[in-house]
Structures are given as structure tokens and as C-alpha cells.
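The complex is shown incomplete by one protein chain, all other protein chains being positioned as in the whole.
In this document, chain identifiers A and B correspond to the written order of the chains, with residue numbering beginning at 1 in each.
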Amino acid sequence: MSEVRVGVFVCHCGTNIGGFLDVPELVKYALSLPNVAFTQENKYTCSETGLSEIKKAILEIQLNRIVVASCTPRTHEPLFRSACKEAGLNPFLFQFVNIRDQCSWVHMHDKEAATKKAKDLIRMGVANAVLLEPLEELKIDVNPKAVVIGGGISGMTSAISLANRGFEVRLIEKSEKLGGTLNNLYKLYPTQIDASNLVTAKIGEIEKNSRIKVLTSSQVLDVDGFVGNYTVKIKQNNKVQNYDAGVIIVATGADVYKPSDLYSYDGERVITQLELEKALKRGEVKAQRIIMIQCAGARTKERPYCSKVCCPTALKNALLIKEKNDDSQLYILYRDMVTPGTEFEDLYGKAREAGINFIKYSPEKEPIVENESLKVYDELLGEELTLPYDLVVLSTPMVARSDSKELAQKLKVPVDEHGFYLEAHVKLRPVDFATDGIFVCGCAHWPSNVDESIFQAYGASSRASIPMSVGYVTTEPLIPVVDEEKCTGCGLCEMNCPFKAIKIEKKEKGRKANVIAASCKGCGTCGAGCPQKAITMKHFTDDQIIAQVRALAEVTS
Amino acid sequence: MEEKPVLIIGGGISGIQAALDLGDMGIRVHLVEEKPCIGGRMAQLDKTFPTNDCSICILAPKLSDCFRHPNITLHTYSEIKKVNGQKGDFTVKIRKYAKYVKEDECINCGECNAKCPVKVPDEFDVGLRNREAIYLYYLQGVPPVMTIDREHCLFFTRGVCRICEKFCPKEAIDFDQKDEDVIINVNSIIVATGFDPFDPTAITQYGYKRYRNVVTSIEYERLICASGPTGGHLERQSDGKPAKKIAFIQCVGSRDVKNNRYCSSVCCMHATKEAMLAFEHDSELKSYIFYMDLRAAGKGFQKYLERGEQEYNISYIRSRIANITEDQNENLVIQYDDPETSKNKKVTVDLAVLATSLIPRSGVEELARILNVELDDYKFFKTDPLNPLDSSRPGIYVCGCCRGPTDIPESVAQASGAAERAAETLFEVVIT
Partner (left out) sequence: MTAYNFEPEILGFLCNWCSYAGADLAGVSRIQYPTNIRIIRVMCSARVDPTFILEAFIQGIDGVMVLGCHLGTCHYLTGNYNTERRMKTAKKVIKKVGLDAERLFVDWVSAAEGERFATFVKKFTDKIRNLGPLGKETAFDNETLKSRLVAAKEALAQDKIRWLVGRERELVEEKNVFGEKVTQEEFDKLMHQTIEKEFAKRRILLSIDKNALSVKEIAQKLGIPTNVVLKNVMALESDGLISVIGIDGNTPKYQITRV
């Protein structure tokens, strides 16, 4: 091994560091440390001048490790790493020592103690730097093809968008035709557009676009690979084929709960809101006295969530019925009217003006559906009402598809306790999965109305297009390296990895842990837990950390 | 032929997400933000529902990414002045207002504002504390450079002082800077200008601005925020004592025929969050949330409200509030109709938080005129019913709260969606 030559640059940062620590003393101290070949103090190491000094020193003094003692790596590490790279030094041979945010700024009244602390930190930093190794970021090609699972409004929107961007798309649909739940819907709210017109328009766009290949009557049998390099096994009728893709979008939608156990549901006089839609579409609703029960089977112990779309849907359908037949008597029994935003609140106002009756009921006193009439306790009036009816419509919640868990396992993505797909981050990554290269949108993610399904679909396409646009993914350089001699294939690493980036596979020497660099994020969870200590974490090795601990404990002057 | 860039107007979470997506795709972006720093409303929040994780903590890496992204050019303290052209070829005039600070030199050391003698109400902290005329918009703001507010700076108003210049160790202050107009040519435009909180002063029965212990939700967020003006201690504005009983009044200005007829979507959730945060600081705290309809339809939202009720000592009372009055200790007396008995009841609390409506930003009409796009009846940007991210003008897309009040997960999904629409536009142009 060639000689390790460390250069240490101590920054004054104006008076931010220089005013509180003895910088010349630190420079002198650094020079006394083993392996340090060069030291320098700078007014502002991050300035153009400072960076040139670093580059000059690398070349002229043949430094092969750079330590900068200044502010914080969280803002300035990339800058100094770039400087090293420009001078021909691998950027991972750079070490940062924080003597401002975590030293001079927080110990402003004890120069001696703060300077001693800075010495310790520099000594630790140099000890770490000596053990740093050059690391490479590998580029792995990404297949610019997408597989979209689900041919409803989300799937179709997503596929069309990606195809318009120039990517090839395989659109996979379980049933015989595209359209999904929209095929069963009548008019959409609040636009009053016919759902079938929307479906026709989307199918038209798909047919025009040669980059989209539609596979109906098809199911996903298996998924293998990682971001940029997925292989999806699809069965169409009885034919099985493999398709390669760079990214996968899950747009499988949701089912509507069928309340066989609630409110004397019989599918004839007591039906679901979806069944009402179908009947409205066929022009078959003749009932005069219609009562809608909201939260039927929702916001209960079994399904403790609000399904979002039911209140606006009920309002829309009630208005449609009332508009067609002014003599109809409509009641909507609700717990909370969920009409957020601008358009839906308007809908609620319109419904009240149109003479639709609203009765608030409480979950402790649910309405009782009897043969000819319905009994409900009106919370606002404070009395029980008996309402005769011709038709009772139950607004039941959306539920996850019965096979969502199965597909999730094939994709190796998680579902939540209700069976809806679980995204990487509820707020900032709502359409990503933690597993790179797989995305989700629409009701498969959570009950959504058509608008939301559309923009989530665009959102998922945007996210999916990123690796495809770039053409490659860069692997994480801070990856674990497995010593196959020590590895016993116990699987703890695979079990605890949040990103499915390390897997037990059959190798020459038996079942061993295999790192998928493209998916790894460098957290170190696997390394710190391996029972055989068979994993070395690049750039944050055990040896490096121990070296820092030991350097700290050395007696200082 | 090189691809034209995309213009994004608005540097809040929506604008930032759209910029990052486009930038990551390899498409160049000009991100224009009217404030001196990007971050928007999300930077003002303490924690965000339904996970109650720290807002700035999840936002800061995105701010940093935006700042350092090779494909994103930030124009902060800037406004759009003119837009001509059509989809695929818009010519835009951006006015960059002078900060009077050299962005490349300023190291955010704080020597300047420590010396500045001017004190004006701080906008980011919604007037709860004062700032100097030379200031950092907020602690974690990006770009992390100072700005001089020429409306209050003594040099610009009276021709004197310039003490900041004397103390700046990097000679970064430049009183000779001028406002600059930059003309750019872009492929498409994304509007992500967000919202303003409604000012409830006109709803006199709630006593805002008359009673010191009535605050708006945005003021509450700053009070409870660890990096806010009181370090996260929920102190009453009247006597500095900690609040032990809080009333959250929902729908202030929303679902209101006189003010805003629509529902602001997020207030049921953020009131619950605010009550939870207060409880985390003080387990003896009691909260009342006075609501009309509980709207918790998002993922995990319903459970969140239930947790609030069961574990955080929150009572949800379905009643619109007639008025708020004050007793001799500046406590607030809330009069409401008890939903169980329909009788009139009173509760006395230390602090009342008004969940104010999310309204379109001031200046939105001017922007709509410049962009030549339509606004709806509420002055939110109108979108195509079949393509809910498309504005009324081809090539201009809309996302986030400027489209209509919505929460962070939806804003982020919409922002990615708008980025995709803009990217589609690029491809169309290239192949024709």
C-alpha cells in the first residue's frame, strides 16, 4: 500500500471559527499527527481561493487524503468532494470535521476548552481519513419501458402520459376490457361528464398511440429484478410471457364493499351506491322515496376509515334523481358530510336547495331498515323518525382488492392494515414505493375520486419517468460488502433491510447475502446487525469508527 | 435543438416537488419565488399530519436539493411581470428585486443584522416577533443569504446608516444593486403559488385582534414551533403564561356565505394536530374542537382523529360558535350549543385558535391576467374537468393549493403530475 498523505485545511470562516478557537494552534497540532503531510489555515476554505488551495496541494504535495475542518458536512461536503474530484482525487477520500456548528458556535465562551475539543475532533477526523478507500458509483442501465398494472382511469392516464413522453408501455388489465370502475359509473361529479365518455376518450388515445401495448384478460404471475431491470411474468388467457421493464406502476383500483350483513341488504330494495349508479346508467330507477345511508360499513371497527368519495357521490346521485323527478323524496342519512374543497361544498349547497333532506345520525344509534320503512334517530332534532321507502341506498366504502396482498408479495411492496398499498412516505413520496422503480396511484393507494386518480396517475408517471429519462441509475457507493466466507445465509440482513437491497441467494459457496447496489441506500442497518460480522459498510466501516473512538481516547496535550 | 426549460411559479412544496421531478428527468427549470427564500407555507408549520413528523426536517433536504440541482435555477425575491407566446414557446419577463446582498459572498454569519437598528414585524413569524431591515427570511431558508428590505432600511428611506456594510466580513453588501429584469424562453409553465390564510378580523364576534389570546392557526403554528418566536412554548400573548385549555374554532371564514362558501379541506386535521402538539408539551392540557362536519378522508386521517379523542384529551363538539368574549383575566369564554341537549353552554379557555380559511394569494388576479388564464368563482386557478392539472390555457399547468385548498400529500402528487404534463409538452414539441 502506498503511503497515506493527509492534507488538513482549517478554516477561520471569517470570525465564526477564528474568533472562538485558536486556529493557528489547530494547524500546528494537525501537522503533528501521524500521516499528515500538509496543513493550511484558510479564511474561507469554501471560497474559490480556498478550493484552489486544496486542488493545488493535492497535485503539488501528492496528497491522497483531504481533511477540512470547518462548518458542517451537511452543507459543504459535496462542494469539497467536487474539488477533490477536479484535482483527480477520488471524492470519497475526503473527510469533514465539524468545528463550527458543533464547536465554535456552541462553545463561544471557553476558547481553551473549545480549542481542545477541536483538536480531538481533528485527530478523530485524520484517523478516519487514513482508513478511507476510494469508492465508485456504478451506473446501471435502465430499460426505458414501463409496465402498468391495471387498466382503469389511473392506469390508462399513466400509460398514455408515459407513451406521450416517448416510452414504451405495457398496459395490463385483468378483465376483458379497459375502463375499470368507470365502466360502472354514470355521471361524474361535479363535471356531470358521462363516465363512459371519459373511458372512450382515453381508449381512443391509447389506440392512437403505437407505444402502448394493451393486454386484457391478463394477470401478473411473478415479478423479478430491481429498478431499471424488472422482469414481469404475465399470463394472458393461457399464454405465459415475460416482459422486461425498467419501472412498474400499480394502478389496480379498489372494490366496493358489499354489505351482505348490513341494513337488510338484499340487492333489490336495499342496494349499494355503486348498484344505484349502474341502475341510473340503464335508466332503471323508478323509485320515488329513496333513502341513502352514508358510512354504511365505513368508519366502523372493521373498516375504521372514511372512504372519501361516498358523500359527493350520494349528493350527485340524489341531485340527478331529483332533477329527473321533482316529486321524488330523498333523504340522506349522514354522520359527517364530507365535502371538502371548493366544488364538493357547492354540491352540498345545491342539494340542500333542491329539497333533499339531510338527517344526522350517530354511530351508536344506527338506522334500522325494516320491511316498509326505516327508523332513524335524528341527532339534530332529537327524535326518532320513521321514514317509508321504496329504495334504500347504502354508501359503502371502497375496500382493497381481494388480491392486493398477493400482488404486493409478488412485487415485494407493503400494504397497510386495510390492504391498500403503502407508499414510501405519506407526505413527501405519496406515489412512490420504498422499493425503487415501483409506483402506485389511484384507488389501489387509497379511495380516490376521479380527479385525484388522474393526477396521482400523472404523478406516478412523472416519478417513473425519472430513471427512464436519465437512462441509468447510480448505485449507492456506501454499500455493504459481504464476506462470503463468514456469511451463513441466516437472512437477518434481508429481513431488516427497509429497501429490499440485500437478498439471500444461491451462490457457489452456498446461500449467501447478495447486495443490490441499485436499491441500497447505505444506512448500515445490515452491517450493524450481522451475527457473523460478515458485512463491511463502505465509507463507514467498523475499523474506521473504532479508529475514531480510539483516536478520541488518546491523551491530548 | 436544445430543449427549452420549464418555468415554475411558486417555491413552496408544490413548486419544489415539480422542480425536482423535472430536474431529475434532465429538464431545466426556472423556479421563481416571490419571497427571499423558498419553502412556502410548509416551512412555517411545526409538524404535519397524519404522522406528526417535523415539517422543516422533511422539507430541508428538498430545499437543499433544489438549491444545488444542476438543472434548477432559483429566482428568489422575484416576480413574473409578463408572459407572451404559446405552449412550447412562452417568453417570460421575470423581475428580480435587489436584495442588496451578493448571494455568492454572503455566508449568513449574522454580523449585519446584529447591528441593524431597524425593527419591523417579521413576516415569516406572522408578526409575533420583530426582525431587522437586513434579515434572513427564516433560519433554514434557502438560499441562505440575507436580504435588505428597502421599504424599512434607513439608507433607502432616509439616506443614513449603512452600518451592516461596515460589519460584513465578506463585503457582501451592495447598496448599488438594482432590480433586474430577466427574459427567458420556456416550453411550459407550472403555477404553484399556494395560499394565504384568511384574515378573520372582520368576523368581529370572534374577537381577533381585540382579544390578545385569540390567535389564528398560522400564528399558533409559529408559537408551537421549536424554531419559532417562543421556542415552541405555548405562551399566551397576554401574560406569557402557558395555555392549559385551548379551544379550536373551525370553519372561520369557510363554509360561510359572507366570506368563503367552500370548505378549506385541511382544518379538521390540522386542528387535531395542533391540539396533539400542545398535549405533547403538557399532559394536563385540555382541548376542545368546535366543528361543523369532521372531514378526515385521507389515508390514516380517520384514525388520527380517533387517536386525538382517545389519547390526547380532545373533545370534539359539533357546534358553530356564536361568539367569543373575554373575562377579566383575558381568558376566553366560548358560547356554543351543546349538541346533546341543544342547550346553550359556555366554556372558558386560556387560548382560542381560529382555523382560518385557505384563500388564494393576494396578487393572484394580477398573475392570472399576466398568464391569461381563468380563475374560478373563488379566485382559485380553474382547471380542465377532464385534465385536472391543465389550466384554461394550453401549456400552463396548475398544482397545489392555488388550485384549491388541499393537504401536503395531494399537493405533492399534483406537483409531480404537473411536472409530467409539462414534460409531455416538451416531447410533443420535439417530435413535431
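Everything below uses one rule, namely that a residue touches a chain if its C-beta (ideal position, glycine included) is under 8 Å from a C-beta of that chain, and two chains touch if they have at least 3 such contacts.
Just so we're clear, the structure is a prediction, and the values are computed from it rather than from any experiment.
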#### Entry: Missing chain: touched chains present in the view
A, B
### Task
Could you tell me which of B:Cys57, B:Ile183 or B:Ala322 touches the chain that is not displayed?
B:Cys57
### Task
Would you write out the residues of chain A that touch the absent chain, in ascending order?
72-74, 98, 100-102, 105-110, 113-114, 116-117, 120-121, 124, 424, 434, 478, 490, 492, 495-496, 498-499, 521-525, 527-533, 537, 540, 542, 545-546, 548-550, 552-553
### Summary
Residues of chain B touching the missing chain are 46, 51, 53-58, 60-61, 139-140, 225-227, 231-232
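Operating definition for what follows: only the chains that are shown with their structure count from here on.
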#### Entry: Whole-Å separation of chain centres (CA-atom averages), chain A against chain B
23
## Note on the structure
chain B partner, complex, touching residues on chain A are 13-16, 44, 75, 78, 161, 164-166, 191, 193, 198, 201, 299, 304-308, 336-346, 349, 379, 382, 416, 420, 425-431, 441, 445-447, 451-452, 454-463, 465-466, 469-470
### Query
In their shared complex, at which residues does chain B touch chain A?
17, 21, 24-27, 48, 50-51, 53, 58, 62, 64, 68, 107, 109, 111, 169-170, 255, 261-265, 293-303, 306, 339, 342, 376, 378, 380, 385-389, 399, 404-406, 408-410, 412-421, 423-424, 427-428, 431
